[in-house]
Structure formats: structure tokens, C-alpha cells
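The complex appears here without one of its protein chains, the remainder shown in place.
Coming up: chain A.
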Amino acid sequence: MLTNKSDENHIDKSRRGFLKLSGRSAFALAAVGTVVSVVGYTGFRWQQRSNAESALNFSVLRPQDIMLFGALLPVVLGPNPTFRKHLTETSNDTGSSVVENTLLQLDSMLAHSSPAMQKQIRDLVDLLTFSATQGFVSGYWGNWQNASLADIETFLQRWRNSKTQLFRFGYQGICQLCQMAWYGRPESWADIGYPGIPAYLRGSHAGS
């Protein structure tokens, strides 16, 4: 497997230089810009791609966000039985899947966050899906839809243990968004021994 240690180190050093110049507020773009310049990319297609509109029925997530989070979600949530069950059950029919429902939840969370957070997530996804940057930053060069469990685990571990704070931030962001979204949904609760809100409260709100 390609890991490109030397490239990662190069990025690290350049990024630190950038941070000294500009402060710490534009993390994602800093790395994007650095990586793009590393590979000598001119930026036009980049611009075109990163400005894409949100997908149908989603307010923030774009098609590439949905593709990436859709691929990562089952790995982040792991052997959660309910999630797994729905995942295999709905793979044959066209009804809304457990992945789509969780992504809609994630979309709603981001829709209520802030322009800055929305941009950070989009920049991270661009880093991870743009062909000129994906391999360098993630260590995985293939299509995310085709990635194996092991490929994605390796990527997540790489970011979790990275010396680059941006990547650790990305790891945390990906995991927390997926975990908050799924475990905020009632269908996830039976697996984890959470009985839900007390029944008498559910009753009091039944008509509201």
C-alpha cells in the first residue's frame, strides 16, 4: 500500500509556514492550497468542483459529500446490529436506506451549524475526493465507493494518529458527525440499552 510518508512530511512543513503567516483560522484551505501547489495544479477545475451545489433533498451535503460519508458511515459505526441489518436489507430495494436517513440527519446538523463549519467540512471532503489530493492526504487512491473495510480503517487510523492537526480534526469531525447523527436516531437505541425518553413524556407530547 502506498503511504507517501515523504509527501506528508513536506505538506506538514509547508503548512507550518503558512500558519505562521496567516494564523490558524483557515486550516482546511491552507492544506488544500499547499497540496494543490505541490502537484502543480492550476485551480480552475478545483474552483468548479468545490463550488458544486447541494444534492437533491439535502441542504448542505453535495453529491461528493454524500458519496464519501456514505462510504465512511458503515465503517465508523462498525458492527452496530441495527445499522448493519438495515444496510444489508435495503441493498436490494430502492426504498430510503438507513445510510440515507443518517446522512439526512447529518445534513440537518450541518445546516444548523455555521457557514465556517459547513465550509470546513466541504474543504475536507474536497481534499479527500479531489483526484490530485486524495491519495496524498488519505493514503487511499481508489474510488471511495469501492474501498474495503480495511482501506477505510487504515485511512481513519492514519488521520487519527497524524502529526498534522488538520487531519486529526478531520478524523474527529468525520467520526463525531456520523456518531451523533446515528445515535440521535431512535432506531439506534435498542442496541445500546437506552430506553428512550420516559413513556409518560412521550404521552404528554403525543398530540403536539
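The rule is short, and it goes like this: a contact is a pair of C-beta atoms (placed from the backbone, for glycine too) under 8 Å apart; a residue touches a chain by one contact, two chains touch by 3 or more; residues count from 1.
Here, contacts and distances are computed from a predicted model.
Asks: When you check the chain that is not on display against UniProt, which of "GMC family oxidoreductase", "Cupredoxin domain-containing protein", "PadR family transcriptional regulator, regulatory protein PadR" or "ABC transporter permease" does it turn out to be?
Replies: In UniProt, the chain that is not shown appears as "GMC family oxidoreductase".
Asks: Determine and list the chain A residues touching the chain excluded from the picture.
Replies: On the side of chain A, residues 23-25, 27, 59, 75-80, 105, 108-118, 153, 156, 160-161, 165, 168-169, 171-173, 175-176, 179-185, 188-189, 191-194, 197-198, 200-201, 203-205, 208 touch the unshown chain.
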